[in-house]
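Left out: one protein chain. Kept in place: all the others.
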Amino acid sequence: MSTAELTAAKPAPVRRASPAGANLERLFEGVCFAAATALLAALGGVLVSLAIGGWPALAKFGLGFVTNVTWDPVKDVYGAAGPIAGTLITSALALLMALPVAGGVAFFLVELCPPILRRPIGTAVELLAGIPSIVYGMWGLFVFAPFFAKWVEIPTMGAAPPGSFWETLTQGIPNGSGILAASIILAIMILPFMAATLRELLLTVPAQVRESAYGLGATTGEVVMSVTLPYVRRGAIGAVMLGLGRALGETMAVTFIIGNSHGFPKGIFDAGSTIASTIANEFNEASGLQSSALIALGLVLFLITFTVLALARLLLRDQVKG
Amino acid sequence: MLKRFAATIVSLALVGGGAAVAGNLSGAGATFPAPVYAKWAETYKAQTGAALNYQAIGSGGGIKQINANTVDFGASDKPLKPDALAAGGLQQFPTVIGGVVPVMNLPGVQPGQIKLTGPLLADIYRGVLKKWNDPVIVSYNKGVALPNLPITVVHRSDGSGTTFLFTSYLSLQAAHWASGPGASDSVNWPVGIGGKGNDGVAAFVKQTPGAIGYVEYAYAKQNHMTFAVMKNKAGHWVSPDAPAFAAAAAGAKWNAAPGFYLLLLDQPAAGAWPITGATFILVHSKQTNAQTGHDVLAFFDWAYKNGDAAAASLDYVPLPEPVKALVRKSWAKVVGPDGKPVYK
Partner (left out) sequence: MAVSATRIASRRVANLAFVAFCFLVTAVALAALSLILISLVAQGLAGINLDLFTRSTPAAGSPGGLINAIVGSVMMSVLGMILALTIGVFAGTWLSEYAGRSAYGSVVRFLNDVLLSAPSILVGLFVYEILVAPFKGFSGLAGAVALALLAAPVITRTTEDVLKLQPTSLRESGVALGSPVWHVIRTVLWRSASSGILTGGLLAFARISGETAPLLFTALNNQFFSWNMTKPMANLPVVIFQFALTPYPDLNRLAWAGALLIAATVLAVTILARALSRESRRS
């Protein structure tokens, strides 16, 4: 409805209002609409090009593509169960580790931090989200891995009683690479992002709500645990899922340290692979069916990410709106 | 303000586009020869003014991109078979030679002290030999204090020409490897962990006592890694060095290899390093633009004449002169739209 009609109906509009522009109303809205549609088309385009590229592999292996463990470029047999499992395990572990820390950092910044430190720490945390991920990868490989092998892997493997569940869980090569090491690097990478989002959410809690809780004599811990956190609960879940989305798609850093073997990982120190690391490792050299299988892997990753993010955004939206 | 800024940038881009030097060439492919191509291109530009931009995107990428016509030439560590060349309408020729070197982390063992054979390597990479003091390994290494350490196998995680050479060699040496994992730029490894690039392999080897990996010769040399001495086809124990790679290349029968499809693995020459390979350039047999085709071949002709010292300084081995002559002869088959050879 519109102003265009209203202005058109008036015989002599005010001079200042530049009535000639009224003709452009539709055009302007059209341009805006086109831009929004272009975005939609881009996402659709990404999906369609993945589906077309991955089709030969999906058609050949069917459901076996996601359930089979064998990934053999020589015999052209591709089963992605290993990378899919690796992706889900590393992302989940990274999340388990990053979540309490990100929560702690966010609470610290909102409730405990001296105001003078708030901006520097906040900026530092955001800055780390902008470091190229290859830097995280190299740091993980050259600095973190030797430390991790010496102080974590070798002691825990040595301490595991023979035949115990611990021994099964901690089997692998103690050189600082593997599933757990990759999860820790991922956790460090998604931490700044999750902490920043959580902080933004905590800041949306109305001052009255928090102050009345304090006024009733609640301690800082109690205010956070029983007032602010429940207040932003759904949004916080969304922020967590966003962090998970990042972890799922990370390529470079993981590739350096996960050990890159295509089977199911046997323990947390064992080598594994993720979908994104497999694509990064093999895409440049791949041809034919292998290249198609890698694109199909991309499609699987997209669907996983899509689901996670869709869920995250739905939860976040309720929080922001309501 | 923003608008003016945008206009400036766009006009800059357009002016830049117009002023571009004619004869800008682009090529992409194998990672292994990238440093030497970059070196040649740098000198070539200083001498002739013509810029040739080579980018390392992997051999598979090089083959894909020349077939998709997005580059003027492709490069691959893995030679294409004559029928694949014919199908793609491509010509192929070698440029430089390099080798793959087994490296290890064995406390107390010096570089070149440990001796390995092809079958031994295959059994290690299959996970059959599990300890360094296994009697089979000891029998080849009398007098070397081999530690009682488990063998940790390290391989490349990214598809690479290095892996292609290494697994092709294992396939030649051991029937069970040929029928098992096989030869390719990435294979289904029976055991071990994968490192990203030479760096990743080297880092894992350095961090794990008892580890064995394989890297390009230049990398092993620059980083002073503990390497193994290998037994070649003539039965000699050879160290990985430039003369050993050159010996493998010199002894090969290039004139009997259509399309220069030749692996330099396990050559019979007395001093030949067994895991040697050439790296290759791919161009279209029928060039849509004769000038571009001419410029690409002119660059490599220049490199054959003037690039040997640069290659050697980066630890690559230049082609023997007779092979260069054969390649130059083969360029007559690269023709322009008019059907005439584009070069000479």
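By letter and in written order, the chains are A and B; residue numbering begins at 1 in each of them.
Here is the rule we go by: contacts are C-beta pairs under 8 Å (C-beta built on N, C-alpha and C of every residue); 3 or more make two chains touch, one makes a residue touch a chain.
Since the model is a prediction, treat every value here as computed from it, not as a measurement.
Q: Pick from B:222, B:291 or B:306: which residue touches the chain that isn't shown?
A: From the options B:222, B:291 or B:306, the contact with the absent chain belongs to B:222.
Q: Among A:133, A:156, A:171 or A:287, single out the residue that touches the unshown chain.
A: Touches the omitted chain: A:133.
Q: Which of these touches the unseen chain: A:100, A:115 or A:163?
A: Considering the complete complex, A:100 is the one touching the chain left out.
Q: From the list B:56, B:187, B:229 or B:250, which touches the chain that is not on show?
A: In the full complex, the listed residue that touches the missing chain is B:56.
Q: For subunit A, which residues reach the chain that was dropped from this view?
A: Looking at subunit A, the ones touching the missing chain are residues 2-4, 7, 10, 13-14, 16-19, 21-22, 24-25, 28-29, 31-40, 42-43, 45-46, 49-50, 53, 100-105, 107-109, 111-112, 119, 121, 123-136, 138-139, 143, 188, 191-192, 195, 219-222, 224-225, 242, 245-246, 248-249, 251-252, 276, 279-280, 295, 298, 301-302, 305-306, 309-310, 313.
Q: If the hidden chain were put back, which residues of subunit B would touch it?
A: The missing chain touches subunit B at positions 2, 6, 9-10, 12-13, 15-17, 19-20, 24, 26, 28, 34-35, 38-42, 45, 51, 53-57, 68-71, 196-199, 216, 218-219, 222-223, 313-314.
Quick note on the criterion: only the chains that are shown with their structure count from here on.
Q: What's the distance between the Cα centroids of subunit A and subunit B, rounded to whole Å?
A: Spacing between the chain centres: roughly 37 Å.
Q: Name, in rising order, each residue of subunit B that touches subunit A in their complex.
A: 57-61, 63-64, 152, 157-160, 181-189, 192-196, 199-200, 203-204, 207-208, 211
Q: Please give the residue numbers of subunit A that touch subunit B in the complex, ascending.
A: Interface residues on the subunit A side: 70-75, 137, 141-142, 145-146, 149, 173-178, 255-256, 259-262, 271, 273, 277, 280-282, 284-287, 291.
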